[in-house]
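All protein chains but one are shown in place.
Letters are used for the chains, namely A, B and C, taken in the order the chains are written, and counting of residues starts over at 1 for each.
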Amino acid sequence: LLVKKVKAEGLAHLSYLVGGTRQAAVIDPRRDCQTYLDIADRAGLRITNILETHRNEDYVTGSRELESLTGAEVLHGDLDFDYGKRIEEGEEVDLGETVLRALATPGHTPESMSYVLYDRSAGPQAVGVFTGDALFVGEVGRTDLLGKEVKRDLASQLYDSLHIKLIPLGPGTIIYPAHGAGSACGGSISNREESTIGLEMEQNKALRIRSKEEFVEMKMNELMEKPFYFEKMEDLNLHGQPVLGRLPHPEGMLAKEFQERAERGATVLDVRSPTSFAGGHVPGSISIPKEVLPNYAGWVLEYGRDILLVTDGPDDVEDIVRILVRIGYDTVAGHLVESVEGWAKAGYKVQGFPLVTPRELYHSLSEGENLTVMDVRTRREWVEERVDGSMYIFAGYLKGNVDEVPRDRPVAVLCSSGLRGSLGASILQNQGYEVLNVLGGTGAWKRSGLPMVK
Amino acid sequence: LLVKKVKAEGLAHLSYLVGGTRQAAVIDPRRDCQTYLDIADRAGLRITNILETHRNEDYVTGSRELESLTGAEVLHGDLDFDYGKRIEEGEEVDLGETVLRALATPGHTPESMSYVLYDRSAGPQAVGVFTGDALFVGEVGRTDLLGKEVKRDLASQLYDSLHIKLIPLGPGTIIYPAHGAGSACGGSISNREESTIGLEMEQNKALRIRSKEEFVEMKMNELMEKPFYFEKMEDLNLHGQPVLGRLPHPEGMLAKEFQERAERGATVLDVRSPTSFAGGHVPGSISIPKEVLPNYAGWVLEYGRDILLVTDGPDDVEDIVRILVRIGYDTVAGHLVESVEGWAKAGYKVQGFPLVTPRELYHSLSEGENLTVMDVRTRREWVEERVDGSMYIFAGYLKGNVDEVPRDRPVAVLCSSGLRGSLGASILQNQGYEVLNVLGGTGAWKRSGLPMVK
Amino acid sequence: LLVKKVKAEGLAHLSYLVGGTRQAAVIDPRRDCQTYLDIADRAGLRITNILETHRNEDYVTGSRELESLTGAEVLHGDLDFDYGKRIEEGEEVDLGETVLRALATPGHTPESMSYVLYDRSAGPQAVGVFTGDALFVGEVGRTDLLGKEVKRDLASQLYDSLHIKLIPLGPGTIIYPAHGAGSACGGSISNREESTIGLEMEQNKALRIRSKEEFVEMKMNELMEKPFYFEKMEDLNLHGQPVLGRLPHPEGMLAKEFQERAERGATVLDVRSPTSFAGGHVPGSISIPKEVLPNYAGWVLEYGRDILLVTDGPDDVEDIVRILVRIGYDTVAGHLVESVEGWAKAGYKVQGFPLVTPRELYHSLSEGENLTVMDVRTRREWVEERVDGSMYIFAGYLKGNVDEVPRDRPVAVLCSSGLRGSLGASILQNQGYEVLNVLGGTGAWKRSGLPMVK
Partner (left out) sequence: LLVKKVKAEGLAHLSYLVGGTRQAAVIDPRRDCQTYLDIADRAGLRITNILETHRNEDYVTGSRELESLTGAEVLHGDLDFDYGKRIEEGEEVDLGETVLRALATPGHTPESMSYVLYDRSAGPQAVGVFTGDALFVGEVGRTDLLGKEVKRDLASQLYDSLHIKLIPLGPGTIIYPAHGAGSACGGSISNREESTIGLEMEQNKALRIRSKEEFVEMKMNELMEKPFYFEKMEDLNLHGQPVLGRLPHPEGMLAKEFQERAERGATVLDVRSPTSFAGGHVPGSISIPKEVLPNYAGWVLEYGRDILLVTDGPDDVEDIVRILVRIGYDTVAGHLVESVEGWAKAGYKVQGFPLVTPRELYHSLSEGENLTVMDVRTRREWVEERVDGSMYIFAGYLKGNVDEVPRDRPVAVLCSSGLRGSLGASILQNQGYEVLNVLGGTGAWKRSGLPMVK
């Protein structure tokens, strides 16, 4: 019995290859799925089953891709998918001594399915359970993604799934969730990746709420953004993802060609660090530093348009392509093979903006300088504490709400570190604003001992 | 909180890197320890502590090697080690939100220490426990290695460690043992690598024995070989292992040089498959196919002598060197850069012996052919079932007991697959016997429907 | 100006990526062509041209594969290809300061084209020349592949190409040929891979023949086999190779499945060493040790049939698939994931045959043992010297000429090392012969001081 976890960083998406004596199943594969074949080959296993815990909203699943490479059968919970086959609660996938049994755990979505892992050579106990987005380490799944109408109902279903389906598996059962810390699919998932039913019963706040009413109320009050691209993901995952065959291979472009393609309407995406972007960038480009790319691309990049990359070098390109492909952006057409320095040397225009530290910003504000402080963090972060007098628009909503930002003075964009600040500043700069990015964000603000309001 | 398992195949030795916010500890490092540095670097962690669960008998620990590379502090249980520092039960290693607390669990050895893992950000519960050789998945530690005098006493201590120390951590606690399936340190460790206290309470036969007397009796009756090299390991691990600095780099040798070095007294070790070895080998060489090398080298190779390798090619050399270094053989001096075919082409003598399938052997025996069937499996396997009329000497003891084998007829060597049979056949051939190796061993014997006695 | 050589071992096929300031051309790409993309990416180049020196007979070119990945234009010499475009002598491909100019050098084939390399930044001299199969280091191209009718004419054309086209480029011009030592496309290509026109004028025997008549006569007398698969290659290269998209991914199979597929008509190909094969193999399998696979597969494997592999392990599979794909075998369906030892252990039949050293064979023959010594080397090797009394059939012709081999006595198969001997022995064993393979072959025969006749 083999369980191999495959982690897609950023999305904090966890998929698993489960192997028996000879066959293997993959649970919630990602789209760049050669890695599962490699693991299976090395272990002398053949991938025969692909199990999905639910439709998934935050990434394009690799089920059809992996199916096309292996001929394995795709299995889903109770919903109309345009591909694969339905699996019912109680049905088993037998991999040879290792068995996965479907367990309906609705709540995050109505069709959510968990898969309970049995080790027939050891005994009849549930050894582990692949919980999808029902139960994470330290957190439970969101119930708000399908809209307000069903939110209360889903919260109630989730409570039942947790207490009637999962907890009874026993405290010694290991949990294998679909996401780790940082995912947009759970409020505050722990950065520890291993846990058990027993530990969660003690440590998971949501599980410790014993009353159903209280639980539902807690879920109703959750404040979480739903990224724009989630609907695109659900759509692709229900109706079938395009099969890539191989990763897109963007061309390295020199300044001239890059410029021409950009002028013909491609999006220029700069994934370098906030200091690099502030120092100098291709005019009109959008800044999404690679650390936040998986979680923010889907808020601001248009599907269907060609994407041109500015990276720290050609070695970064494949990683960026992977990240984008996982969330359905298959149109990366090229990357600037010269650095921004080379672009400048070739005589092309370069734009920048100043970085400012919290202390400098605080000083300017104290001196009465006329500045908008624009906080672009999530609502949850904003509600918790903020800089007095700051304006608030979440980074993901900024592009659509630029008009609310006063045009008569510079805007100092603030997030928790400077990463999302760079995104916000690039959006505003492209709309003609004079901008600054607050390097270090609220993190540095607090470390510098400056006051915040709660 | 990060837990990364590092597995040394063959020995089935499991070591762990445990990371907190900034620091990491390594538990029971292996000797080729660059891998821990790589993991730590990638995770932005610094290795500050090296924890040993016990003296270890089946491999040379990498504690001093890793100490020399990182400056980390080595910590041991209650015994006189010539290096490192003692840690007492209850003492904690704080890695930043992640804490390891020492828990004395004597039994396998008197100084055996477990380390309980706490995730301070989640709660006060024991999240996991590094059990060393006290508790494995599906098995408990051996208590016979320190000799008959203390065996009963150790078994009794182990019972207490399991029931008074480990089980009370709670069913939801994850266990991280020092060995997986195939290790010489436990009778029948499960090939599943993940478990919890709760699962072991249900599935582990040794834990399900509730009476201490019964448990001790069971341990007293265990039949297990103690490899010769274990004493060497204990000695090195107590008094300090030589620090290598880098892996030995054996020279590629042509036939002539290889021959000369062999004549000057080096051991020629052939790690190719049983079919390759039977087909043709360097006269005087010993066959230990790489699959069984980690567990059988220590039975038959002399320490201190130069070792010359015959492999399937230069790409295999580094892996073999790693395996040998982990068990204290630092004297690999060269490898035959030409294949055995090249050796033959260079005009050097080649030796072989026939392989025989169980059916052919059974047929010969039925026809009354005068043959010794020499079973070289472990006593446990032998006791379970065997070919009627076969002679028994364990492969590890064969070299020292050749005189017992009749010289007047061919010897068909039998193990469970042909791997250890190749070792046995090579030992006997070097002593002048006419030999055959039974390809497929008792495995094929049974699959072919031939009779065995119990 | 960048010239990167890519070598396909075994076929000793040399292809080249030539880069200018921004663009690159690939000359004679192999079919597994990701490597050219990787080189170009790293160097910031875009592949815009694919140049073929001639139709190629010994491998499937990767032109269409690379075209499909890059959109680069395929250019050929003067012949009706079903894809790509014709390039005429004197036409230039300008890569930016680096220029390739077509130079017709017929002889090996009528359409053979060389490409002369110019470094515009340095001067007007020819810096190098990609000679295809016209001129190698130490050898010139074969002129016999298109049949007896045109052989004399082609030899005459080749003489002119060498003396009127290539030599005038000047002694300082570097040559970049399409093959290195070991290729079936040249009699005795040097194992040195670098040379110049000046060096070849001094060191290349064929170039030192100054009289055209003498040269043509020499070429008419050459003794070289033409592998059966060459016609398939020419056909694919003229009419367009299937585009793979990605390398085939053969399934790992357990003994049972492997056996079933073999019974349904798949070819079982064993690429392990002669000692491994002799020691034990799957009955009915054909032995082509991986060292000789590129040059011998095309003699004996049927196109269109599924191929099942027996290798030294799963790590070898990809390399074998690459070798086979390069010569048009796209039907590798699986590999035995268990070793032959595992196959035996699963109760399946194993076959072997004895290996014999030259001394033992010589001794047997001297004793009057009734044995056929079957020499399977190339005619050129055979003509040079041989074992007295041996029978001769080239390994590539053996399958079709088995009837000539006496069935009433064992056959000792002899090559120069044992590699092709293993192939020959497997063919004969599959036809019911009792066989032995002479380990070390004529190489060992001579080293052992045994007599040969010339």
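One rule holds in what follows: contacts are C-beta pairs under 8 Å (C-beta built on N, C-alpha and C of every residue); 3 or more make two chains touch, one makes a residue touch a chain.
Please read all numbers here as calculations on a predicted model, not as lab measurements.
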Hidden-chain contact residue, picked from the options C:15, C:143 or C:196: C:196
Residue among A:344, A:371 or A:402 that touches the chain left out of view: A:344
Listed residues B:79, B:167, B:238 or B:254, member touching the removed chain: B:254
Interface with the unshown chain - residue positions in subunit C: 1-3, 119, 121-123, 125, 127-128, 138, 170-174, 190-203
Hidden partner interface residues of subunit B, rising order: 22, 37, 40-42, 44-46, 69, 245-246, 249, 251-252, 254, 314, 317, 337-338
Positions on subunit A contacted by the hidden chain, ascending: 272-281, 312, 339-342, 344-347, 349-350, 352, 354-355, 357, 416-419, 439-441, 443-444, 446-448
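Just so we're on the same page, only the chains that are shown with their structure count from here on.
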Central chain (by mean CA position): B
Numbers and ranges of subunit B residues touching at least 2 other chains: none
